[in-house]
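Apart from one protein chain that is not included, each protein chain of the complex appears where it belongs.
Letters A, B and C mark the chains as written, and numbering starts fresh at 1 in each.
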Amino acid sequence: MISASTTYGLLAEFTTAEALLAAASQSREAGYRRMDSYSPFPVEGLAEAMGLTRNRIPVVVFLGALLGGGCGYFMQWYSNVIDYPIDVGGRPFHSWPMFIPITFELTILGAAFAAVFGMLGLNGLPRPYHPVFAVPGFEHATRDRFFLCIQANDPQFDSERTREFLQTLGPVKITSVSL
Amino acid sequence: MSIGSAPRIHTGRLRNLAAVIGLVSLVGCFGLALRWPTTFYPAYLVAYLFWAGIAIGCIMLLMLHYLVGGEWGLVLRRPMEAGAMTILPMAILFIPIGLGLTHLYPWADLSVVHANEALRRKSGYLNPTSFQIRSAGYLAFWIIAALLLNRWSSDPDRTDDSRPTIWLERLSGPGLVFCFLAATFAMIDWVMSLEPEWASTIYGVMLIVGHGLAAFAMMTAVAAFLVQSGPLRGVVSRETLADCGNLLLAFVMLWAYMAFAQFMIIWSGNLAEEIPWYVRRSRGGWQWIATTLIVFHFFAPFVILLFHEAKRRPGVLIAVAGTVVALHFVDVCWLTLPARFEPRSSHIPWDQVGMALVAAAAVGGVFIATFADRLGRRPLYPARVAAINTVARHPGTHGGTRR
Amino acid sequence: MAADANIGREQSGPPVLSPGHSFATITDKISAIVLTRPYQRGWILGFAIAFLLTNVLFVSVAYLFMRGVGIWGVNVPVMWGFAIVNFVWWIGIGHAGTLISAILLLLKQEWRTSINRFAEAMTLFAVACAGMFPLIHLGRWWLFYWLFPYPNTMDLWPQWRSPLVWDAFAVSTYATVSLLFWYMGLIPDVATLRDRARGRLGRYFYGFLAMGWRGSARHWHRYQTAYLLMAALATPLVVSVHTIVSWDFAVAIVPGWHSTIFPPYFVAGAIYSGFAMVLTLIIPLRYFYGLGDFITMRHLENMAKILLATGLLVCYGYLMEAFMAWYGDNRFDRFQILRERPRGDYAPLYWLLIVSNCLVVQALWFPAMRRRVVVLWLISLTVNLGMWLERFVIVVVSLHKDYMPSRWRMYFPTAWDYATLFGSVGLFLALLFLFVRFLPAISMAEMRELVHEAEPVGHGGDSR
Partner (left out) sequence: MPQIFHPAMNTVARLTVFGAAFGVVGTIVLFYEYSRSPFQTEVNVVREQPVQFSHEHHSGQLGIDCRYCHTTVENGPFANIPPTHTCMSCHSQIWADSPMLKPVRDSLASGEPLRWERVHDLPDFAYFEHGIHIQKGVGCASCHGRVDEMPLTWKAEPLTMEWCLDCHRHPETHLRPRSEIFNMEYSLPEREQNMVGKRLVREYGVQSGYYLTNCTVCHR
């Protein structure tokens, strides 16, 4: 009845975080890889249950901090020592103690930009349109319901068998998401 | 887990060894004091400040723990209590400083005071009698605090009476306020007045944070060692260790913050009555000590403790915390010894540093003997079942959670 | 909370969230403030008053731009009048939000959850008010961008050795990072509002803000790490900002300013005034919107304790300043701190400051006082006043008697000074009213997490 080419996936709805957690880990054990879960708050261990262990955010933030701080110090050193040394109050041109505050601020700024925009970028946001939004009742994903979606592009996906499998996890209901 | 299962350790050998080393070094100190008093007394002051600072730091950290809570306090409580108790022998070891005032402080020399108008003005505050009365007061206050902290804390292990814990919390608020004030003025009297013409408003806080950092680092190292070597393995979770690591990081940053705040303001002001303090400490070899402090007292621990895994490994924690403690000794040397340093003489008084190490062995022997004795007397953590559950309960995944 | 025997006590104390709430009730109750009962009479009245005051600000700033800073009471030598007093006051208030959000998050203090959003918004608006003052205080305000490095035809760079330039960087970084942190926290919540809004306009508005957030586990995974890291970054940042503000004073060698305790003591003062402002605002908010379930006595009591702790630190700063003024060898410092402040031209203000910052707050030692909401509110107002006076004393009293008696001069604020100050309060309140109206004042996602953590059995009979 539904073909894989017009289907995004199958969406199972649960009422508790524990049920979703169990469903996610069982799906992974059953061999499904391309899936996602949706919850109104971060459920502890859910990402791990889905097989997500890598998180590049810390590296991105570290690089952002390095870039911000490095540029900050270089900017002050270059402009005060190389480009236009001006004697102010007899202080050395390379007044390193006085370069620290701005270096520090720019380190934080660089890291914060990296954290927020890195998070958005890696998450593929902004993405105002997404197939799952069309599912009736999905608005509860930001209120009190928990969803597991097995995507149609999973090699193991088969609309009938996957539906049966999801049925065994005890969802409230299962909806097919069309592209 | 029951009350009886909280592990104990046998510290008798360590206690005896430390006591022997301490006593032998004390005899050596006695000889040095007779032979080279002017060189020796500042060196003894360094050693005394280092160890007494850790004792005072333990008292204040304990009170802080009763005020804000946190799992770190459960793990560190027994070591901190043992550390606090060392203030008793420290009070006795203060006697040499009281005897050697004239070798230490310019204001203790009447002829100097008469010649100096500024010193005459403050002679009501800076004179041997009031110095000794004040010092006795600080020490008495800390001793009472240490005794109460130990006494009330030991009870919950034996009884279900929760009143001592409430007393501890009631004590800690005002206790911390007065302890902070006492420590501030102790640092002003004992260290800042080595250069009596110089004053800095942040000085007390800066030194207290330094001592607190050293105390916290030493107790963290002890706890991490107990985890690594066995008694606390499996009881203290990785996350609790990481809490200690994070607090150590915070303390290191706080220390650097205080030191930099004072440096920045005095360096930029460059006033004749302020800047000599830094001039003395940045010439004739002392600048390398200062650089060492920046790199190993701040930068290296800071970077290592940023790493997620490093804070969770007892071995790394021991190394980092141990470095911090060792560098704290260097810091105390840097703060204290250049006080009479003539910038043009262009060398660090290595003989004095050597004497400081002997004195540190003497005071440290007594400190460690007391510490080991106290630590061996009681179970290694306050073994209320509910409490220990909170330490051991949290699984590793709990780490990065928003709560 | 951890001290072992405390666990028993914690249960008997007020909880961080009243019992009986589920994911749905929390979501509904909080989003209802925005979606279903937006324009209540109280809101309209409050916003109208705030808006009026905001217009006072607009008028006085417009007049300032026409006539210049001569309309204020500033003179030589008191060149930093109300503008800088207000700046430091506002930026100090702007510290509590980040402190609550970031530091308490790092310390794993659950009670922060229901107040952090509001406190962050307060931070943003306070920083906006603060940032305005140095800007309009510039004689030629239209050249403010000279503070930032850009490739100009003069080949000139900002003077990196000046704390005023550090300040420009610190305040703008702080504003940016607070905005990012606040917005990041808002994303899941505006997604909730998007899904619950009934009108088309609301859906679009919140839909744009939510950027397509759908609560995916992958997204949460990165989101949480990023949020925690933001907290870790914001904590030293918040300390650095007021430290740099303190350097604006302390790096100069003006007696009364050049004191090494300034950095930590300014930071403590900032947190002190910030928490006072949070209490001042959140007590009425809690009352009028019926948020007693989320902002419980536990929150108020904890904030009262922080108020007391930071208040004591501030007093320690005063004590050290006074002691070192006597102990140290700088006679100008001695004159300034030991004579001018307590016995000089502005002595009544100094003593009022001591009473409101040091004496009144001691009442919070007593649990009975901490639990009396009205008393707490009055104390918070007193502290707000006291911290404003503190900045006045530091700025004006230190400046008005220069080294040379020929340059001694009193400073009297004009009507325009007062208009700008009260106008900025209006702007702050107006922005807060708009925030409460259009955005969720309590983080729903985090509250759901709190409910989730309270639910499962096995937490030792935890009744939350």
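Definition applied: contacts are C-beta pairs under 8 Å (C-beta built on N, C-alpha and C of every residue); 3 or more make two chains touch, one makes a residue touch a chain.
Just so it is clear, the model here is predicted, and its values are computed rather than measured.
Participant: Report, in label order, the displayed chains that the undisplayed chain touches.
Facilitator: Per the contact definition above, the missing chain touches A, C.
Participant: Consider the whole complex, including the chain that is not shown, and state which of C:P163, C:G207, C:G386 or C:G426 touches that chain.
Facilitator: Checking the options C:P163, C:G207, C:G386 or C:G426, the one contacting the hidden chain is C:G207.
Participant: Check each of A:V61, A:M75, A:M98 or A:V135 against the chain that is not shown and name the one that touches it.
Facilitator: The missing chain is touched by A:V135.
Participant: One chain isn't shown here. Among C:E110, C:D167 or C:D195, which residue touches it?
Facilitator: C:D195
Participant: Spell out, residue by residue, where the missing chain touches chain A.
Facilitator: Here the touching residues of chain A are 84-87, 126-129, 133-139.
Participant: Using the touch rule from the top, list residues of chain C that touch the missing partner.
Facilitator: Considering the whole complex, chain C reaches the absent chain at 150-156, 194-195, 203-204, 207, 211-212.
Convention: only the chains that are shown with their structure count from here on.
Participant: Nearest whole angstrom, what separates the Cα centre of chain B from the Cα centre of chain C?
Facilitator: 34
Participant: List the centre-to-centre spacing of chain A and chain B in whole Å, with centres computed as mean CA coordinates.
Facilitator: Chain A and chain B have C-alpha centres separated by 44 Å.
Participant: What are the residues of chain A that contact at least two other chains?
Facilitator: Correct list: 42, 58, 91, 98.
Participant: What are the residue numbers in chain B that touch two or more other chains?
Facilitator: Those would be 264, 268, 401-402.
Participant: Please output the residues of chain A touching chain B within their complex, sorted ascending.
Facilitator: 42, 44-45, 48, 58, 91, 97-98, 100
Participant: For the complex, which residues does chain B have touching chain A?
Facilitator: It comes out as residues 260, 263-264, 267-268, 308, 397-398, 401-402.
Participant: If we count contacts the way the header does, which residues on chain B are in touch with chain C in the complex?
Facilitator: Those in contact with chain C are residues 65-66, 68-71, 73-74, 118, 122, 125, 156, 162, 165-166, 168-169, 173-174, 177, 180-181, 184, 188, 197-205, 246, 253, 257-258, 261-262, 264-266, 268-269, 271, 273, 382, 384, 386-390, 400-403.
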